[in-house]
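Here it is, the structure, as structure tokens.
Omission of a single protein chain aside, the complex is shown with its protein chains in their original locations.
Residue numbering begins at 1 within each chain, and the chains themselves are lettered A, B and C in the order written.
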Amino acid sequence: MRYLTRSPIDPGMLTVEAAGPADGGVASFIGLVRDHHAGRGVTRLEYSAYEPMADGEVGRIVREAEARWPVRVALRHRLGSLEIGDIAVAVVAASAHRAPAFEACRYVIEEVKRRVPIWKKEFYADGSIGWVDPTATARGDQSRERPDAAALGQVSE
Amino acid sequence: MRYLTRSPIDPGMLTVEAAGPADGGVASFIGLVRDHHAGRGVTRLEYSAYEPMADGEVGRIVREAEARWPVRVALRHRLGSLEIGDIAVAVVAASAHRAPAFEACRYVIEEVKRRVPIWKKEFYADGSIGWVDPTATARGDQSRERPDAAALGQVSE
Amino acid sequence: MSAPATSLSVKLLLFATYAELAGREQVTLEVPGPATVADVVRFFRASWPGADRVPDRPMAAVNRVHARLDTVVSDGDEIALLPPLAGG
Partner (left out) sequence: MSAPATSLSVKLLLFATYAELAGREQVTLEVPGPATVADVVRFFRASWPGADRVPDRPMAAVNRVHARLDTVVSDGDEIALLPPLAGG
């Protein structure tokens, strides 16, 4: 697998992977494990995935971005047990100029959240455990509605 | 000076500076020295600044971003002689969520380019030297028109 | 060109909360063909104890690609039922 890892993510290495001497702009997004979610204290979490599909879907998203903008994209998503402050995901988009780098970076992280089969189990400060369902909260915690199966199915056709 | 440096910039340190345990999203922009500009080969460049004003103007931009979005921003701009691939500027915006992090990061780099008194002297592969004038090229190399003095003056009033 | 109404063998994968609800991560099903993903889900929910705790219209994938519930499945397909995604 190219995009999923059980080891700590090094954003600097991803920048080296994405950027060459012709690149002047590098936009990055790093997702960190927060100490709270929907008003509850979080102590750690575990990411799991449908691994072969997740890796393939990330690859499709990266190729879409590289076809749409003059960019090179590097990405890693962590799996397994993570502590507060750990990097869960890092996306780096390098381009000659900053506008396509920003746009591609944003596209990739939005699509990763929307399309890649990864799940997150949160361990709360009160000792309870829960699977995160971004479609169940109305707290403005997520910026996207749940995509319906039909919409995602069309992506693959 | 807080935001200008003659030493290499470490984006990882800026991420540590900007992000805390409540932050889940970190958007970054890194500007690198490219090996070309407006179709000409570039071998190195020198950044100079009206240093006290540049530092103050960056501070105003950072405070504007931190007032407008729930973010913390860290930034460094390099001065002096830089080689191809060196980091010229790094902006990091950390927030609980990704949307404000992206928006604040983009705002800061756009305003830095528009308002901060820093100049760039390029050394070309053919041995010639030139001051970069983003207002003089029509190659799409810059995303902003030159701001006129009146518009910038109003910023400070 | 329509397939004869023979039995299809498909592998059904369950993840995260669906795996916990159904008490299993993988089952092999023999479903009457022709069948869509929705047919496979219906067959599964009716055939296994506890499987009806999985939603009747989940997000799904066929052979590791997102698929609509009306996608027609083939013998040997790997069908996955995907709880709400939470990556990133």
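Going forward, a contact is a pair of C-beta atoms (placed from the backbone, for glycine too) under 8 Å apart; a residue touches a chain by one contact, two chains touch by 3 or more.
As the structure is a prediction and not an experimental result, all values here were calculated from the model.
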item: Visible contact partners (per top-of-document touch definition) of the missing chain; value: B
item: Chain not shown, touching residues in chain B; value: 31, 47-50, 52-54, 56-57, 77, 88-89, 109, 112-121, 131-136, 146-150, 152-157
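Definition applied: only the chains that are shown with their structure count from here on.
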item: Shortest contact path, chain B to chain C, counted in steps; value: 2
item: Farthest-lying chain, centroid of Cα atoms versus that of chain C; value: B
item: Between chain C and chain B, distance of the C-alpha-averaged centres to the nearest whole Å; value: 51
item: Mean-CA-position distance for chain B and chain A (Å); value: 26
item: Multi-partner residues of chain C (at least 2 other chains); value: none
item: Junction residues of chain B, two or more chains touched; value: none
